[in-house]
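Here's the structure, in structure tokens; my notes come after.
Left out: one protein chain. Kept in place: all the others.
After this line comes subunit A, so read on.
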């Protein structure tokens, strides 16, 4: 299992989406999110996109006011995860049209559906944007 959690956090450190692929209690999650956010948000543009925290390696990338943070195992390819974050953002862009924090907040379930099509049990399922979005568009059409 490579990916252990995916977080989206805004500049103020508020969580906007959280998906864990392993069991953590509510308290552990809150503490972990707080620590990670503090660590990552304090870093500047020039510093590398990888932070080691506890037994996680966190790969993060910033898009405007939103931080995408992915916690991975030690033997995961960090650069590939960086590319994966970009793919996730592009997919959301294609669906929402220039995705922003509010899109994710107000369409939390859609963001989750997309993530669900891309990652399952910590592994990447699909890398084609149209394959990812087909089921979601189908559902939009029927409802």
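Following the convention adopted for this analysis, contacts are C-beta pairs under 8 Å (C-beta built on N, C-alpha and C of every residue); 3 or more make two chains touch, one makes a residue touch a chain; residues count from 1.
One rule holds for everything that comes next: contacts and distances are computed from a predicted model.
Enquirer: What name does the UniProt record list for the absent chain among "Cell cycle checkpoint control protein RAD9A", "RNA polymerase II holoenzyme cyclin-like subunit", "AP-1 complex subunit gamma" or "Anaphase-promoting complex subunit 11"?
Expert: Its record in UniProt gives the absent chain the protein name "AP-1 complex subunit gamma".
Enquirer: Per the definition of touch given earlier, which of A:21, A:63 or A:96 contacts the omitted chain?
Expert: Residue touching the chain left out of view: A:21.
Enquirer: Could I get the residues of subunit A that touch the absent chain, sorted low to high?
Expert: 1, 15-19, 21, 23, 26, 29-30, 33, 43, 46-52, 77-80, 82-84, 86-87, 105-106, 108-109, 112-113, 116, 120-121, 123-131, 135, 138-139, 142-143
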